[in-house]
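To keep things clear, I will list the structure first and then write my remarks on it.
Only a single protein chain was left out; the remaining protein chains are all shown in position.
Our next item is subunit A:
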């Protein structure tokens, strides 16, 4: 028998349920935020002992609350302790989302972030399917085997203990909330108001942290810190609170998610405001809504806002795990040697909240489809282009349309409408033809820029 003995790691699973070891720094135990793509941006999850601050500068959106609800729902579903510090904490908990019925039993959810259109957000989903059946897009051989372009990380196929798959259509059942409250898993702390509301809250949190059962992680959720119910908030008070909270929980199995009201999330509050907040917390992330700016919302129709990572948690390490492991941020040496950070955006669909890389739409931002399928091309029914142009752009249609409407001498915009009529006639013979609304690229009254 050999004298050598294979040395095995002492524990392969973490001691605290619902946590997992960080891939790059195994001494860090991390908690899931409930959003797989958010976990990816943090480098795997929110490490225990860290304070994460989420800033939402848009007054008309509640992205911060949404992230808090995911955080709470994940804690309740995963069996960790949850402590909500807010004026009406019960309302925050009651509005949280919940898992699918099937997922609660551990069945595969069958839904992933990899397929961004899976939940039928876009109108005319039926059109796309019909076209798929008609004409399968032929891809050049060298690109055919490339994997599908992904803007986010895929959700886990099964709803794991670490990160459950939540559905925004579902609300958390009241029986779960009452059960968690009775068992001590869920606790809510009110805000006293007045001049010492921050001190009182800190003292309550300290008690809650010390009362947490052993081998149970605690999620501290502080929505709207410094809001009206906290009294007249001075910046120094806020900094003291964040600093004290960080010092308090850095050695305990707790992690805190803090959101600020919109008027404290803006850089204009004070000189260097975001930088100070970023230093005083372990991680600081901004969710800036595009809705605040009409030009941005029209430019990025598929996204709801952009995301900036000001700082990422890095306990026990110099380089944050986010820089090494995040696929979406793309800072790691393996994914992109020497390139910069990806532009990040977020969007909320009917079922879930996704963070992903930000890209312009095809051909610089026009939201409509520009190419038409060959077989059912409206204006080219009677025109028949040369083969390379058959699936051509809208310019081709505009160029060729006058041959059909010769002698009428109408401008290009009018020609387009004729093309649609021609198609309507064609539909008589083909009842299952595709709708017309997707076919025409330009609706401008003027001739096209490229229409020479």
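Following the convention adopted for this analysis, a residue touches a chain if its C-beta (ideal position, glycine included) is under 8 Å from a C-beta of that chain, and two chains touch if they have at least 3 such contacts; residues count from 1.
What we mean here is this: contacts and distances are computed from a predicted model.
Undergrad: For the chain that's not shown, choose its UniProt protein name out of "serine C-palmitoyltransferase", "Elongator complex protein 5", "Protein FYV10" or "Ribosomal RNA-processing protein 4".
TA: "Elongator complex protein 5"
Undergrad: Which of these, A:45, A:64 or A:278, touches the one chain of the complex that we don't see?
TA: Touching the chain that is not displayed is residue A:278.
Undergrad: So which of A:202, A:269, A:299 or A:348 would be touching the chain we can't see?
TA: In the complete complex, the chain left out is touched by residue A:202.
Undergrad: Could I get the residues of subunit A that touch the absent chain, sorted low to high?
TA: Touch with the absent chain occurs at residues 24-25, 27, 195-196, 198-199, 202-203, 206, 236, 239-241, 243-244, 246-248, 250-251, 271-272, 274-276, 278-280, 310-311, 315-319, 323-324, 330-333, 335-341.
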